[in-house]
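Missing here is one protein chain; the remaining ones are kept as they sit in the complex.
Chain IDs A, B and C follow the sequence of writing; residue 1 opens each chain.
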Amino acid sequence: MDKTESQVMAEREHPGSGGKYVFALIALLCLTALTFGLHYVTVGELGMIVALTIAAVKVTIVGLVFMELRRSMVATRTVAAVAVVFVVLLCLGVFADVGFR
Amino acid sequence: MTSYLTETTGIKSWLLTKDHKRIGLLFMIATALALMLGGVFALLIRFELVSPGPDFLDGLTYNRMFTHHGVVMVFLFMVPVIPTVFGNFFLPMMLGAPDVAFPRLNLASFYVYCAGAAIVLAALWFGGIDTGWTFYTPYSATSPTSVAIAAFGVFVVGVSSILTGLNFIVTVHTLRAKNLRWLEMPLFVWAIYATAIIQVIATPVLGMSLLLVALDHAWGLGIFDPSMGGDPVLFQHLFWFYSHPAVYIMILPAMGVVSEVVCTFSHNRPSSYRAIAFSSLGIAFIGFLTWGHHMFVAGMSVVDVGVFGILSMMVAIFSAIKVFTWTLTLKHGRIRFTTPMLYFFGFMFLFVFGGMTGVAVATSSLDVHWTDTYFVVAHFHFIMVGGTLTMYLAAIHYWFPKMFGRMYPERWGLIGAAGVILGFIFTFTPQFLLGNAGMPRRYWTYPPDYQWLNVASTAGATILALGLLVTLGYLIWALFKGPKAERNPWGSRGYEWLAPTPPPVHNFEAPLEITRGPYDYHLPET
Amino acid sequence: MTDHGHQGPAPRVAIQFQDLAKQEHAAHFGMWLFLGSELLLFAGLFGLYTAYRTRYATAFAEAVHHNALWIGTTNVVILIVSSFTVAWAVHSLRRDRRRTTLWSLAITMLLGLLFLVFKGIEYGIHFRDGVFPGHYYAYQEMPGHGAQLFFTLYYFMTGLHALHMIGGLAAIGWVAARVARGKTTAAYPIPLELGALYWHLVDSIWIFLWPMFYLTTG
Partner (left out) sequence: MNEFMRRLLMLPPQASTMARSIDYLHYFVIITTMIGAAGVAALALYFIVRYREGTGRGTNPPPDMRPHHARGGVSLWFELSVFGSLLALFVTWWIIGFSQFIRIWEPPPDSMTIYVVGKQWMWSFAYPHGGGSVGVLYVPAGHPVKLLMTSRDVIHSFYVPDFRLKADVVPGRTTQLWFEANQPGRHRIFCAEMCGPGHSEMRAEVVALPDADYERTIQGLAPAQISGPVQGLAIPFEADPPEPLSLAAMGQRVAAEAGCFRCHTVDGTPHIGPTWAGLYEATIPLQDGTQVVADDAYLTRSMMDPAAELHRGFLAVMPSYQGLLTAPQIGAIVQYIHVLGDVSRYPGEAPLPAPVRGTVPLVNPLEGTAPGEPRAAGPRAARPNPTGATP
């Protein structure tokens, strides 16, 4: 599971091309435009849910490409996932109370 | 190899040390002082409650006493103690590593703890706090006492807890010895690892909720303020989202010590290594789903009461798995009856009884009668004092030879342990009955018919205090006058005992080569 | 370890790590744990937002109108671009192009400052209308509790985010100084990578705050 020393050196020797960063930037800007456009169309809570899912997609792109989660170890990816899961868990617990009171 | 105690001398070498063992000792001193301060507040409470009417404290002062007892004990002693003292000292040694992953961060964590503790003690000195350690709004926002400073102080202590947790998780992941696999690490390492996960995930939410209370109290920026349409129950959600996992931060390291003590003194491998290791992680993650059982009567929706009720039942299973596995570890062993073993037996009875009353309190209809009464006070003291304090004392005795190179007096140890355990039972069993009779908690005066139970509880408290004083006495004596200890007095197979006593600065002469498991008692000691 | 003459001195492996790979993994893993705890610092506020949005749905939907949509949207674009530039800085440092790295970092900090300037403008608009947090709320247009809570929560979340933005600017500034002095090089890019990770977290949080506080729903 852990990377050997040579792998670390190899990665540093010839890092990939910068293309994936440019591609990620374009994707993020398009999604932002999409969210902005959608908010005129959707109504009520549905609009908020749509906007938040698109935001989640954007954050995953930032995480995988810019923060290089794709290339990091399993442990680092688990930390990212666990942190997000517990934020959602807190919101659900609170919603379960306020929503059904 | 010179001992880490004498490698470099002088105050600067101690205060600016980056050696995980010295930082462990610094934390030991700080947390021991916090324990004594909290104990003083506890005794003041017990003596005030001897008679129904006001004795020597008035209402506001009594409320300050139990709040200070709660804040000092929970945030300055129970949450940090075992991870920062024994986790710091023995985690690297049990992994065969020379030090923790980030030594400077380790020292920073100590000084952040001291800063936070100083702020909290300043708040207690100038005006004190009387909201209870739970800081429930809106009273915490309107209380005339210095709540804002105390809340900020606890936030700073929380930051130190996050730094320690972060350091330990990285250490376990990256500093294991050459061929030390995950399923061959000592069980104490698993317990500290699970605790560190909870510390890193839960503490920030406490920090935020206390900051919101501090802002509300100081400048009226209340987000929970009912006069602004806010909902005080939401503060309870955020507070208990931290505070229930926090009770697992307190008990999990104690369970790690139990696993080590049981295996060493019964000279036997754990009856199921995986059960104990994975139930530590189970407690860590499922512990986050059960915070609502503190709020059954707080005005939560009935749906939430049901959901949190069933989830609270699940988490009890992991503790039950651990208890059965420890009991079966005694089977086929060669049990030596030393002070840590007496503490283990005390732990077994008190923790099991305390844990079962916990499941009883999680039953929603019974909780309506019990919550906020002395039944709940007795329950969490059975777990905290009966579980964590006994194992803190057992850990001091178990690792005393390795930490200080000297042996404690066995006879005195047994007397101290007996005093602590009996004193504890005498103090808190009457409180179960007080809770059943309906005496609410945090009461300064109470109806006269509860008096005799309170008097019994105070008597028990004095025995407990005496037991702790005796323990402190002979431990300090043993520190200087105790007989020299050899490398492995208990014949334990733990990796920390492979290092010389007391260990050098980087723990082992040569990087540790793992050739056997940590519990191979069926093989002769190499 | 092979020495990279042109990329500056080889990194020193601390005593407690067995090799360089473990040390680098420790750094990244530790940073991600720190980012996790930062995210959970916001979790309390996200929870409050969920609760109060459920309870005061209409008031929240109306109060969003008062937030300047154009400032929020510009800020989200600014931060996304700044995320790209800081990632580009990491990329170019690995290829040992110090000038491009320094330029990218400079642009990132400029964009960060621009974000804070727009944030200041927006706060100014709110203060002019009497929109203050907590008890000081005196906005005549929306006297209800829902709006008061919405704006208090708005100040808490965007304020905490702004603090993290200032922290991010300081971090990037410190790393840029190290790159300029040649202490952080292609052989030892860890400080810049960690600074960039922190910057991306601050950007990700704003990506969520934007729809919550600026996108009116229909």
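Simple rule for what comes next: a residue touches a chain if its C-beta (ideal position, glycine included) is under 8 Å from a C-beta of that chain, and two chains touch if they have at least 3 such contacts.
Values in this document were obtained by computation on a predicted structure and should not be read as measured data.
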item: In the full complex, displayed partners of the excluded chain; value: B, C
item: From B:G306, B:P448 or B:P511, residue that would touch the chain that is not displayed; value: B:G306
item: Full-complex contact with the absent chain, from B:L15, B:A118 or B:L183; value: B:L183
item: Footprint left on chain C by the chain that the document does not show; value: 55-59, 61-62, 65, 140-146
item: On chain B, residues whose C-beta touches the chain left out of the figure; value: 58-60, 63, 130-132, 134, 136, 138-139, 142-143, 183-184, 226-227, 229-233, 266-275, 296-299, 302, 305-306, 309-310, 313-314, 316-317, 320-321, 323-324, 326-328, 330-337, 341, 345, 348-349, 352-353, 356-357, 359-360, 362-369, 371-373, 433-434, 436-438, 440-447, 453, 517, 519-522
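Note that in this section only the chains that are shown with their structure count from here on.
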item: Pairwise touch network: line, ring, star, complete, or other; value: complete
item: More contacts between chains, A-C or B-C; value: A-C
item: Centre distance in Å when chain B and chain C are each reduced to the mean of their C-alpha atoms; value: 35
item: Rounded Å distance, chain A centre to chain C centre (Cα mean); value: 14
item: Per-residue overlap in chain C, given as positions that touch at least 2 other chains; value: 22, 25, 29, 33, 36-37, 40, 42-44, 47-48, 51, 55
item: Two or more partner chains touched - positions in chain A; value: 75, 82-83, 86, 90, 93-94, 97-99
item: Chain A-facing residues of chain B, complex; value: 173, 197, 201, 205, 231, 233-234, 237-238, 241, 288-289, 291-292, 299-304, 307-308
item: Touching residues on chain A, where the partner in the complex is chain C; value: 2-5, 7-9, 12, 15, 18, 21-22, 24-25, 28-29, 32, 35-36, 39-48, 51-52, 54-55, 58-59, 62-63, 65-67, 72-73, 75-76, 79-80, 82-84, 86-87, 90-91, 93-95, 97-99
item: Residue ranges of chain C touching chain A (in the complex, touch as defined); value: 1-2, 19-22, 24-25, 28-29, 32-33, 35-37, 39-40, 42-44, 46-48, 50-51, 53-55, 57, 61, 73, 76-77, 80-81, 83-84, 86-88, 91-92, 94-95, 186-187, 189, 196-197, 200, 203-204, 207-208, 210-212, 215-218
